[in-house]
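Note that one protein chain is taken out, while the other chains of the complex remain in position.
Letters A and B mark the chains in the order given here, with residues in each chain numbered from 1 onward.
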Amino acid sequence: MTLSTRKGTVNIVEVNRHDNNIHAGQGTLKGLDIVFRKFRKALFGKANTERDDTEGQFNVQYPEERLVLAEAYRNMPILLYDDATGQELCTSCFQCERVCPPQVIHITQAKHPETGKPVPAAAEFVLEYDTCMSCGYCAEVCPFDAIKMDHDFELSTADHPALDVHYTHLLRPVSYYEAIAPTMWAEVRDAALKKLQNNIKRRPGNIGVDHGQKIAGKSSAAAPKAATPAAGAAGRKQYTGPIAKVGTSMSEDKLARLMAIREANTGKRGGPPESGAHAIEADVATNAAGQVAPSDQATSGSAASKATGPVAAPGKNMSEDKLARLMAIREANKAKQGE
Amino acid sequence: MLKTEELQVNIGPQHPSTHGVFRMLVTVDGETLVDLKPVFGYLHRNHEQLGEVNSYLQNMPFTDRLDYFNSMVNNHAYARAVEQLAGIEVPERAQYIRVIMDELSRILNHASALGFLLGDMGAWQTSLLWGLREREKILDLFEYVSGARMMCNYSRFGGVARDIDDYFISEVKKLMQGLPRYFDEFERLLVENEILLVRAKGVGVLPKELALSYSVTGPLLRGSGVPYDVRKAEPYAVYDRFDFDIPVGTVGDVYDRFLVRVEEMRQSYRILEQALQQMPEAEGGHINPKVKQQSLKPPVGESYARVESPKGELGFYLVSDGSGSAYRYKVRAPSFINLSALADMCKGYKIADVVVILGSIDIVMGEVDR
Partner (left out) sequence: MLTKGELRSILSTEMPAALDQRWAEHAATAEEGHGEENKPVLQQDDAVVNAEHLPAVAHFLRDTFGYEYLSNITAVDYLDFDMIEVVYQFYHIDEPADVRVRVRVGRNPEACVIPSLTPTWPGANLQEREAYDMYGIDFPGHPNLARVYMWDEFTGFPLRKDFPKTGDKYTHVTGAE
């Protein structure tokens, strides 16, 4: 149907309401036919990641299997340093701090130790990961290509203050970024490194590298992360390409934790039914112990405690009275089942 | 006769069918609905004041959070309003890219909206995932080009953030090979399904005149038989170059809205086809290089720009005082205004129909509450 208006004609299609069709379940049967066909394909067909197909098994079994991320994928900002010299690319020009919409970037500029004049390097760089909205403006405006968006999205933690990420944990080597976004880095590499050379000349002593040395000495936060994505980078060219194998884009400690969770789960399924009660009793003990030295648990023990038994630790994050109530309920239930 | 008593029931705010944190204070007489009061604001974050504090560019990622299903369309609308205010020209190629993103958004929004609607009708997970599968494929493409699946933050003043490459275009074409089959399957699966017909036909009728006076837009208005589409009424970007139809309903019930959405996906497919065909000849790059994005200071004045978002007419009203941030920033959110018709549409129907009617409006609370 065409409707003519003052501006011209507008084509209109009136939707077909199927008012004249006789219905006695044929419509439903027709639909069920499709559902069953799809079900069969999904059950016996091959795994399917093709974009033009509408049938087959589309599921990706995260976290063992994972899709390859796009190069442009942005999650949280990181800072780059030069692999060879350890010189940081950031010059604390405050562009990112100014553009940041939720204002989560806080930079302190480095000062010359003798003259006190500002030096093109950052003394401290704090990023509030918990408030960051991952818009990517900081990476976009940075004239020195020092701040880039990371691909690591498994950031969940129970330790909230740790999400105010400081310089030492923001730094990644250039090779790490090159591994996750090769073409995007290739576009800016020459200009960025040239600018860095100019800035190094104006940096006295150790300013601009001391954070990098810390990282290299620790080798826990950045080093394994730098190594793993390089392995996955081979398959990165093909964006839709096949799903990466277990752990190819995972850091080693995360993989270890995953495996521990696996084992704990299988052990729990196979274990005797009354083991749950024992676990709680054992947990009360650990909980009490944890309360004597809570700071110790918060700092060093958070990762380790997670790895040991994720399911068997109901008392970990509970207050004492809640735990007591839970225990009472459990006891009552047990008694009921026994009767 | 038995004397009946009216009863007040709260549906929500935490309810799987309310599409977010939304409360409906319902007065029922038996099963029949007598009155309905929408109560919301649980997600209110004073978005409009943020717009007055932030610079123009800083506000772009916040518009993603309005209708989080279609951040591409939100970005487009906001960028248009600022471009109009500052008199920025947009290169042709950027216009085409925006149109492609808008139409992909429309397909993904309608696919998932229909899935959610069927979920509200009680078809538990199958139909929802049916819609979400196509959405997922499109979101992957968005992620490839913009860096994020939902919070795309893709438009800039005078263009878009990154150019699309051949790989993206080939993937869109690949996706489009599967789409007609998907639409056919969707129709075969559901359009004549008796359960759907019983739940949707003659339910939530919104007559033509009432729809207009209620200022509703989008599939809700077209379902009521008014052929009003901003893409036709006030062609923005390059929409005047495409040949597409406006689907309209005849009765204005839930079923009509359902059918209009299915047909709109087909029309979006047509626009995509034409846009991809015409784009290689488009002039200019993906962005106008002269625009100072970060320190944009539009001249004193005001502007209102609207686009046809999948939910309806999405408009941004901006008043500039010549400084780096807007003096007044107002969002004409389609979900918010479409919601005003809810009470009238629901009156007289059964309480179980309320959920279906709400699903057929297709609201997003991020946009309603702002």
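The rule is short, and it goes like this: contacts are C-beta pairs under 8 Å (C-beta built on N, C-alpha and C of every residue); 3 or more make two chains touch, one makes a residue touch a chain.
Predicted, not measured: the structure shown is a model, and the values here were computed from it.
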item: Contact with the hidden chain (one of B:E192, B:E313 or B:E367); value: B:E313
item: Residue in contact with the excluded chain [from B:L57, B:A111, B:L139 or B:I337]; value: B:I337
item: Of B:Q8, B:Q49 or B:S295, the one touching the omitted chain in the full complex; value: B:Q49
item: Options B:V216, B:V251 or B:M279, residue touching the unrepresented chain; value: B:V216
item: Touching the absent chain when the full complex is considered, from B:E187, B:E234 or B:E273; value: B:E234
item: Missing-chain contacts mapped onto subunit B; value: 37, 40-41, 44, 46, 48-49, 53, 210, 212-216, 226, 228, 233-235, 300-302, 304, 306, 313, 315, 317, 319-323, 327-328, 330, 332, 336-337, 339-341, 344, 369-370
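FYI, only the chains that are shown with their structure count from here on.
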item: Where subunit A and subunit B are represented by their mean Cα positions, the distance between them in whole Å; value: 29
item: Interface residues, subunit B side, partner subunit A - complex; value: 54, 57-62, 126, 133, 136-137, 140, 143-148, 151, 153, 161-162, 167, 171, 174-178, 181-182, 185, 188-195, 197, 201, 227, 232, 243-251, 255-256, 259-260, 262-263, 294
item: Interfacial residue positions of subunit A with respect to subunit B in the complex; value: 3, 10-18, 21, 23, 25-28, 30-31, 34-35, 50-54, 58, 67, 69-70, 72-74, 98-101, 133-137, 140-141, 149, 239-240
